[in-house]
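For this depiction, one protein chain was excluded, whereas all remaining protein chains were kept in their positions.
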Amino acid sequence: MLDAGRTQETLLEVNNIEVIYNHVILVLKGVSLTVPKGGITALLGGNGAGKTTTLKAISNLLRSERGEVTKGTIHYRGERVQDLSPSDLVKKGVIQVMEGRHCFEHLTVEENLMTGAYTRTDGKAAIAADLEMVYTYFPRLKERRKSQAGYTSGGEQQMTAIGRALMSRPETVLLDEPSMGLAPQLVEQIFEIVKSVNENEGVTFLLAEQNTNVALRYAHYGYILESGRIVMDGPAADLRENPDVKEFYLGMSDTGRKSFRDVRSYRRRKRWLS
Amino acid sequence: MPDQFLFAVEVMINGLMAGVLYALVALGFVLIFKASGIFNYAQGVLALFAALTLVGLQKGQIPFAHLINAAFGTKVHYFGWTMPTFLAIALTIGVMILLAIAIERFILKHLVNQEPIILFMATIGLAYFLEGLGDVMWGADVKTLDVGLPQGASEWIEDRSAVLGGDGFYGFFIDKLDIVAALVAAVLVISLTLFSQYSKQGRALRAVADDHQAALSVGISLRFIWVLVWSIAGIVALVAGIMWGAKSGVQFSLSLIALKALPVLMLGGFTSIPGAIVGGLIIGVGEKLFEFTIGSMIGGATENWFAYVLALVFLVFRPQGLFGEKIIERV
Amino acid sequence: DLVFPDLSYRTGPFAAGGIPFSDGYQDYFTLVNERDGGIGGVKARVIECETAYNTEKGVECYEATKGEGALIYQPLSTGITYQLIPKVSADKIPLHTMGYGRTSATNGRVFEWVFNYPANYWDAASVAINYLLDENGGSLEGKKIALLYHNSAYGKEPIPTLEALAAKHGYSLSLLPVDSPGQEQKSQWLQIRRERPDVVLMWGWGVMNQVAVQEAANIRFPMENFIGNWWAGAEHDVTPAGMAANGYKSLNMNRIADFPVFEDIRTHVHGKGLAAGDGSNVGKVLYTRGMYAAMLAVEAAKKAQEIHGTANITAAMMRDGMEALEMTSEMMEALGAPGIGPEFSVSCEAHGGSGMGIVQQWNAAEGRWIALTDYIAPDQDVIAPLVEQDSMAYASENNLSLRCE
Amino acid sequence: MFYREAGDFKTSYRDDSQTFPIKFDRFRYYAVLLVALAIVPFFIDSYWANALLVPFLIYAIAAIGLNILTGYCGQVSLGTGGFMAVGAYACYKLMTAFPDVNIVLHIIAAGGITAAVGVLFGLPSLRIKGFYLAVATLAAQFFLIWLFNKVPWFYNYSASGQISAPERTVFGIAVTGPHTEAWAKYLVCLLFVAVLAWVARNLTRGSIGRSWMAIRDMDIAAEIIGVNPLKAKLTAFAVSSFYIGIAGALFFAVYLGAVEVGEAFGIQKSFLILFMIIIGGLGSIFGSFAGAAFLVLLPVLLKNVLVGTLGWPTDLAAHIELMIVGALIIVFLIAEPHGIAQLWRIAKEKLRLWPFPH
């Protein structure tokens, strides 16, 4: 393995977990991954591969969806965290930005951001400073700060959700599909923000993404998940060069980008596992 | 006829006072709805349970005496002491907090992220359970509740206002208990409004109501929030139980006051604390005035349905209640 | 053994009234077993069944117990009574509704299986008016009487009688319904305060009574002019209002006193740990009434044994005993409850007893009811035609042919 | 091992959309129906009929009715008691006004009248949603009870305000009145239940059912898709009230024989039936039966065990019974929030996979 993104100590270690929903639906069939401190790790894979489930297993939000980790272990800084409550995990510095935004509709944008600081005890001034920081990252939110989040557009809600997570001064952020529904410019912008938060504040990221292209540009290390199993992993740069990844996740053919118009004379992909 | 007018005013004032009493019950509903989106069917039973506990403690009743006697053939009923009121109230508050913890521990914790109707159902189960528990603990007979609240007409007001009308008018009747209730309600409403609107916990509480999962994800401890609001709701229930129990004695029917609170709640909006009080006042005045003017002509006892019809009329114009949060409809 | 089901309610909104009644009802049977070795040598067996004052549960209890050889039903609920009237007629088991239920069942020609001695609602209304006539020197001309009633079949029962009596005696009647359960009566009492009726009569049950007494005190209505019927005159109806309830009056169909029979109950029943309930209710109004009900049942059973010459009577025989029942002062004296009820006798035509009642008054300081009058007779001139009318309507609706003719 | 779809191929869309696509389920259903129709009537005694089966069947009808409105169309209603009262009083008025017409027609007509009343009180649902809608139905509940209590015409001016069902026969056999045999009561109710359940099933699997469910799941999207919310909601109110009206008519005429409106059709009844469908399973016809069974039979069972077998004092038993019912509701919800019907479904799913765990 190359050492990109693995230069430092391991922060989060997921070891061979199995997740079952509703006592019957087996979704993760033995997923293992490690997230190094200070890195950006990407979790890639198609719809229903189990990315969200993996993140929720880590942040312990599974239980509220009637899912449970039936096998395997999850360690954070060497400590077993499976049995902690989500709020304990936030106190330990792990926060998740959920897929599909999940803003508090009836709260204003600013109140939404403030809930992110719920677990903080370092005083009003520090929180206010961070609020300003979020507003500088997302100026659009400042404009709409007094609107009820339920009435803001999809993109605005996504920004609110990310901003809210940053408000907790996290050590590790689990980011689920941050780019979904965002304008291209904003996608770049958000990843730039991820990068700068990562570099400047040393925050570790584990992000689940469909937008493989951008994700692999910003991540240090990547895992590819399919049908509940990790089928490939490696430093981001290597993955970008992998021909299969290129074709099926980046949409590149040998001659550069394929046109979506050409997909009709189309060759079904092969699956690594299924 | 000036007397007739003065009577109408009297009816209105008493309507306002009755409204305050309704609002006291509605307040408990609102708190829990606001904090978890749960429509708490058990609120009325909670009031009964609180009042039963208070009286039981005051009189030194042995809890579960009936069960103990049935099981062991003993004949225990009372400890033989009476407890000072304030101590009994403090202990009852303690019991309500323990109850809140138990509710969270055994029910809510397992129902995170479920649909509102399911949580509603759970509170129905809770209502059944508490009703049975209250009876087993303290017995089903009528108990007299006396915490030293004044009762009866305020003669001061009556005497002073008698001069307003003619011979047929005896001055305004206002129950002293109602005045106390109004003061207590005002304090409760103001402090709870401030709490939910401006404190960090209050914000968290509204966040939880919107989205359990998202609240969990930002580190809000649902368990803590729930224990907190159910405790407060328990205390509000105690207050309501005291006010109503002082009038009628403490007995099963106390739990039915919840029905008086429903139209208030709907009119004011499920999520608004001031809404509970304003709704209560409107319903109180509306139903009393209707009974006074039209009700007596069509046979009386119109108050129950009129309260709902009144709420309905308001809702047609504002589907979320007067002060409820706007129902967000987007696609 | 002789089976006496007790359809009681010790839970639900009316438990406060149901508990003492049931305690009294059961304790008396236990007493008869323990002291006398049963009725005519056969032990009485009480099967208690909880109805929670709910008609459906009442039906369930009836169906569950009737197969056990039940001799008589005493459901203590007007609602359940109406369910049971057709059922007992078909199953041929007598139903005794003492001072409640369907008033016109007093007409034995129509209602073969239903008895409501010693008195019924219409009697009660008339007794109250007769008492008032007495108090007011024989005339109620120009008086204002208000009826505060539970807005249900039960509460509406006295209205026709009171209206007929109003026509006769010249008082004006105003009607004030209170919706069940009756926790909120502000409107009604404000109206009473405005109109200042001379007398308020009350047909209440459950929490309605307690609130009414409290509200009456609140508006400083003179308590001695506030008269409840016999279901609104128990201790628990007045105690929540404390001293303010002093002077409140109510009717009663059974006298309250420290009867010798209570002593027997204490020794033979409570002393042996056989008390129904927690044993705290002996001597209370509704306890006494429950005991009185049991006493009447036992006497009827004895009568039946006498008539049919067998100790093991059936429900049909029990009915015959009831129809031949005669309660005299001597009997009551002998039973250890002198004057507990009026003297009366039952016949094929008349299932309703004498209809007499007393007026009692609450003495808050002593915490007990004090009888103000002796048994007062109702005005049968007014009631009888009403009974006739209502029972005949029932007979024609159900194609019944008249008995006793 | 019998419980498999495999080998049970469907060759037409019609077969595929039948009620019980799995053969085993189909047979079991016919078996239950056969036992209920052909065997039970010969063994039933009046305790089983009057205390258990007749109320169970009638509540099942009411529960199916409410489930159509609340479970399928998503409109929370607390007016069930009031609508049952409409059915009961309509039936009473019809029975006494037209004594020669068959009682079955009266009962159906009572359902029709209730449907009309239901539509009237359903109108506010176009604007008011969720728990707030409960207020409209509560207004119906309290107003209707008040009306039947207050206006003597409804109870034919009887002194007490009670209504009692006169004797009526079907094919010469009494089905109402004191001389009705247990089996006749049972059979009448059973036939109504069977037909109504079948109709409910038809309605909920067709386009009307889908438009109800669409409104329930997401009313705005449904409207944009082309569902007319007015029509969907009002038909749901109408059909639901029809069922509830029939249940009310049977409740009065066949089961109790005499009722007092406030006592028999009070708000408690509305709650009870709502509890039934939530416990049984919203949006499930089987769930309506399961919920009715749970709340009718369980208390009786508990009572019989606690008082009959264990010999506890009745009051203690009643209190403990409340606690047990309450606790069981909670335990059920925690085990499976979507009701008994869903528990059943999961059990079947497991059975299908058996012996494999997933």
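When the chains are written out, they are named A, B, C and D in that same order, and each has its own residue count from 1.
The criterion applied here is as follows: a residue touches a chain if its C-beta (ideal position, glycine included) is under 8 Å from a C-beta of that chain, and two chains touch if they have at least 3 such contacts.
FYI, contacts and distances are computed from a predicted model.
Asks: Considering the UniProt annotation of the chain absent from this complex, which name among "Arginine N-succinyltransferase", "Autoinducer 2 import system permease protein LsrC", "Amino acid/amide ABC transporter ATP-binding protein 1 (HAAT family)" or "Monovalent cation/H+ antiporter subunit D" applies?
Replies: The record for the missing subunit names the protein "Amino acid/amide ABC transporter ATP-binding protein 1 (HAAT family)".
Asks: Give the labels of the shown chains that the missing chain contacts, considering the complete complex.
Replies: Missing chain, whole complex, touching shown chains: A, B, D.
Asks: Would you indicate which residue among A:L26, A:A129 or A:A183 is in contact with the undisplayed chain?
Replies: Final answer for the missing-chain contact: A:A183.
Asks: Out of A:S59, A:N198 or A:T212, which residue would touch the omitted chain in the full complex?
Replies: Checking the options A:S59, A:N198 or A:T212, the one contacting the hidden chain is A:T212.
Asks: Tell me which of A:G39, A:G116, A:G155 or A:G222 is the one touching the absent chain.
Replies: For the chain that is not drawn, the touching residue is A:G155.
Asks: Counting contacts across the full complex, list the positions on chain A that touch the omitted chain.
Replies: Counting over the whole complex, chain A touches the hidden chain at residues 25, 44-48, 99-100, 140, 144, 147, 151-156, 158-159, 177, 180-189, 210-213, 248-251, 257-261, 263-264, 266, 269.
Asks: At which residues does chain B meet the chain that is not included here?
Replies: Listed in rising order, the touching residues are 331.
Asks: At which residues does chain D meet the chain that is not included here?
Replies: 12-14, 17, 199, 202-203, 205-208, 210-211, 213-214, 216-218, 220-229, 235, 239, 283
Simple rule for what comes next: only the chains that are shown with their structure count from here on.
Asks: Which chain's C-alpha centroid is most distant from that of chain C?
Replies: A
Asks: Go through B-D and A-B and name the pair with more C-beta contacts between its chains.
Replies: B-D
Asks: Whole-Å distance, chain A centre to chain C centre, using C-alpha means?
Replies: Chain A and chain C have C-alpha centres separated by 75 Å.
Asks: For chain B, what residues touch not just one other chain but two or more?
Replies: 66, 135, 140, 299, 301, 304, 330
Asks: Going by the touch rule set out above, which residues of chain A reach two or more other chains?
Replies: Nothing qualifies.
Asks: Determine which chains touch and list them pairwise.
Replies: A-B, A-D, B-C, B-D, C-D
Asks: Quick check on the complex: what are the chain B residues that touch chain D?
Replies: 39, 66-67, 70, 106-107, 110-111, 114-118, 120-122, 124-133, 135-136, 140, 259, 262-263, 266-267, 270, 298-299, 301-302, 304-305, 308-309, 311-312, 315-316, 319-321, 327, 329-331
Asks: Give every residue of chain B touching chain A within the complex, in rising order.
Replies: Spelled out, the residues of chain B in touch with chain A are 112-113, 200, 203-204, 206-207, 209-224, 271, 325-326, 328, 330.
Asks: Could you please specify the touching residues of chain D with respect to chain C in the complex?
Replies: Touch list, chain D to chain C: 46-47, 50-51, 55, 149, 158-162, 164, 166-167, 177-179, 256-260, 262-264, 266, 300, 303, 307, 313-315, 317-319, 322.
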